[in-house]
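Only a single protein chain was left out; the remaining protein chains are all shown in position.
On to chain A.
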Amino acid sequence: MVPPVQVSPLIKFARYSALLVGMLYGKTRYDYLKPIAAEERKRENEEKKKREELERIAKELAEASEDSILK
């Protein structure tokens, strides 16, 4: 087995600082995006309800005004 290499302290320090910075970045970006996404979903739900309401009304009007001897 090849003996393990002695890694320079600079590289070790750089690696683990990058890891730490990455963790902090991921956490802060997640906390930033979460409320925005929740807001987006709320708006989507409201608009969807309004659209469905309008479609329901349109459908009922269409059925009511339909002339057909089959009914």
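Please note the rule applied: a residue touches a chain if its C-beta (ideal position, glycine included) is under 8 Å from a C-beta of that chain, and two chains touch if they have at least 3 such contacts; residues count from 1.
In this section, contacts and distances are computed from a predicted model.
Colleague: UniProt protein name for the omitted subunit, picking from "Exosome component 7", "Integrator complex subunit 11", "ATP synthase membrane subunit g" or "Eukaryotic translation initiation factor 2A"?
Modeller: Of "Exosome component 7", "Integrator complex subunit 11", "ATP synthase membrane subunit g" or "Eukaryotic translation initiation factor 2A", the absent chain's UniProt record names it "ATP synthase membrane subunit g".
Colleague: Footprint of the hidden chain on chain A, which residues?
Modeller: Within chain A, the residues that touch the unshown chain are 1, 4-16, 18-30, 33-34, 36-38.
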